[in-house]
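Of the protein chains in this complex, all but one are displayed in their positions.
Note that the chains are named A, B and C in the order they appear, and that numbering of residues resets to 1 at the start of each chain.
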């Protein structure tokens, strides 16, 4: 057993830290948010440095590293900015599905574009009103000659919108299936296909730089070969993917917590009240101890989940545990950090309020705490 | 990075599990508690199996394994019984001080006796009224010819009493020291020395099989060579030791939590209410998910602390974090477990109430949460 | 609220406070050893009228209002909880069924004896397979000539070993069960076929016992159905109707204990300040103290308001459940924090804190677990 990063991992961490220091400017980020613009320049630089698709095999534009390195980068990015960090870390959202189940052609075409930040990869799973119960998807894909004809409405597609290159769409392909989970398939739909339209979800709590859209598919026709993997296996593909995406959110959340902690720590070291530095109050010290302990905790859980993935498959229980613990930790830590800053905590300039909002939204993304607990309980009672 | 036990560690875990299964009988343990008897038979068997002093070098009767194996055993023992587990795991209480600072002679004489379960090793650090602030110790050791003369009263000495072979006593050796921490030394006092008397602290919340005593030293004369390590270095020796003992309590607490979880899990799987197994209620499932996640968390933190020790020195921050998280987890998990058992949770026979009481007492042993937070904050602000 | 009480009642309340301090506190530790309340104390409680607090004056009780009664519980739980438990069933679940639904004859026969403390009343509802799920009881009562024949086993019956009269809930119509097939019986100690098992070994309330109560062809006179033959099948309603006030009582007990614990903590903290010790630790525990104060204040206001609502004839089903959950969970939280403040001293049974921690844990289970309360509350909120 060994809880230490190896040399290469330390170098990667350092590289990301330097990148963050050079590129993540508070004012620029606030301006991007103000203008509802995507951090495209930062994404391009991240791509140049090889941070995108780091776990893709080399022939698809990646560095052939593992999930562990991917989440290490996510954490470090989020320390700089939870908002930009999410954009960069989720730029390849859903590519794990292509990697694992896609055809050689699908991978050859699309993965390099993602690694090169030419496009964003997007997924359309949930639908209006069904929340986390994506097995209830009503969007249909019907075979029609040499194509699939897709119709339906999807909600909250991460990366959906102007920069998306393609959507991985969960469609009902067997409406007769007794168990709805067994009647679903995933389809690769190019974003510029006729009949695809995306509408941004509008102003939201956090992650304001992330494109998130509701997508309509109106008689969208795609080639038969755009089915991803086996027919009717879409649900389990997506579930397997969620393990990956939950780890990414967990890693981002660890970074979010660390980022908020760092700012609060800096603040209490210089701020004086009642003739004493804030850091000299026991109550401040205990809060800091609490925060840093919880962060350590969340980091270990996330690392454990990522390590389990390195062995080729994911561990559903550990991924959901990591998501549950890390997002909850981020919320707690950001809340403490905000409070430690007092009035400053409530204004944009001091950044912590942004971490707080992103932290809460991360708790909801990829399944809220109830979903994670359902999953964990299922794994220990043999239902999953 | 690698979060897996190696083969030998898995074997040790298995051996302890078998031992627990064979020797830890609920009725026998309750009878011991009823009769205020020490689990001597179990301790002897544990010694025979090599579980005591497993991290001692072979020349001192140990197996030359590391702290990690020690805490692995502690966890597994506590799953069987948090009460007996504490007795076995703490039988060598304080021997780390001898190992690290003791003379060859001290080690040669005493460590094998501990490994063989011939005696218990005991420490006398705190005093009536000073709580965790052991730097305020008033017990004195004064050089008098060829001996030290020791006078004073110590409180809450773990293993103090009839089975103790010796006490490691924190004494004031320089009453002039500006910083009281620098005027203290540790002395090895044989338990049968004239003038040493021990009185059991009486009925208490938990850990009812553990000997805990208040010790009086009345003109106790010991040879000069019984000073442990350097004079006036006692405080830092004890602080360093606390890192070890906190890890043991952390490991016991992980086991306590797991033990309570296992019993609650078994209960909800068979118990029916409202025409449904308890385990089929979402609220039960979520509680279980919460418990098992926190246990995983606490285990990783404890392992991390123990791994850091393997490199020859301890990591104060990680040890206190492990203690804080693991004991808190044990309390939370035991509390949930008790509640899941309902009325059965409140009666002895179902064991969970005992885990709950031991969990709370473990939170206090070796410094309550405030102490741990003080320590953690000190480490991140460079005060320690 | 409390200020609105009569001067006469205030005098009584002070008498009880005095009784608690002068008579009950001193025997608390002895009771833990002997697991029995001294007979002398029970006699004193009789003389004070404590067995008939809420029984109307016409039946020999004190005829206290709800708010007055709970105020007395608050007073009497400022010490070992077994005393309240000893009088609890006679004042509450054991006698209220007779008072609410009994015939005039039944009231005249039983209530004066219960109020005088001559006959202790107990309540037998819970069964091994029907804990929270009270509707699932299997104890049966069959009318045979002029007797009901009862068969079944009741569990965790408080004061069963001292009770002279039991309110027993049994199934009279297996088809209808909770919907008109359950009846309430008055069973006297000594009726043939009634036997009491050995006392449960509980975590707390050592001086108050719960036992199994077994009915084996137990013969109960026909007229001993509460309310007479016309009330056959209405026992479930009777059972449920006594629970609202029971929940308030539990809340009051938890509050009384919490208040006492806080006062002990205040003393302890003041002493720490006086001793000049642990100044560095003093801020965090002061914050803990503030949290105790906040929660106790909230608990008291909601309890008094609900009691007053009940005295004015309001329906308090949801509110009583809210009070029970909040007060009882609050008391556990406070007791746990208090042990931290007292450090190792808090773990000694010779310290009241240790006893109170174990005692208050029962309240979250007894007379409807927190989970059942939450179900009731949610149901009521969703009804609106």
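Just so it is clear, a contact is a pair of C-beta atoms (placed from the backbone, for glycine too) under 8 Å apart; a residue touches a chain by one contact, two chains touch by 3 or more.
What you are looking at is a predicted structure, and each value in this text was computed from that prediction instead of being measured.
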item: Chains in view that touch the one left out, judged over the entire complex; value: A, B, C
item: Selected from C:32, C:101, C:127 or C:319 as touching the chain missing from the view; value: C:319
item: Selected residue (touches chain absent from view) among A:5, A:28, A:149 or A:201; value: A:201
item: Contact set of chain C toward the excluded chain (per top definition); value: 1, 262, 266, 269-270, 273, 286-287, 289-291, 293-295, 297-299, 301-302, 304-305, 318-319, 322, 325-326, 371, 373-375, 377-378, 380-382, 384
item: Residues from chain B at the interface with the omitted partner, ascending; value: 281-283, 286
item: Residues belonging to chain A that touch the chain removed from view; value: 126, 129-133, 136, 155-156, 201-206, 272-275, 283, 331, 335, 338-339, 342-343, 345-349, 353, 356-357, 360-361, 363-365, 368-371, 373-374
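One rule holds in what follows: only the chains that are shown with their structure count from here on.
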item: Distance-maximising chain from chain B - centres being C-alpha averages; value: A
item: Geometric centre: closest chain by C-alpha means; value: B
item: Chain B: positions in contact with at least two other chains; value: 370, 373-374
item: Multi-chain contact residues (two or more partners), chain C; value: 280-281, 284
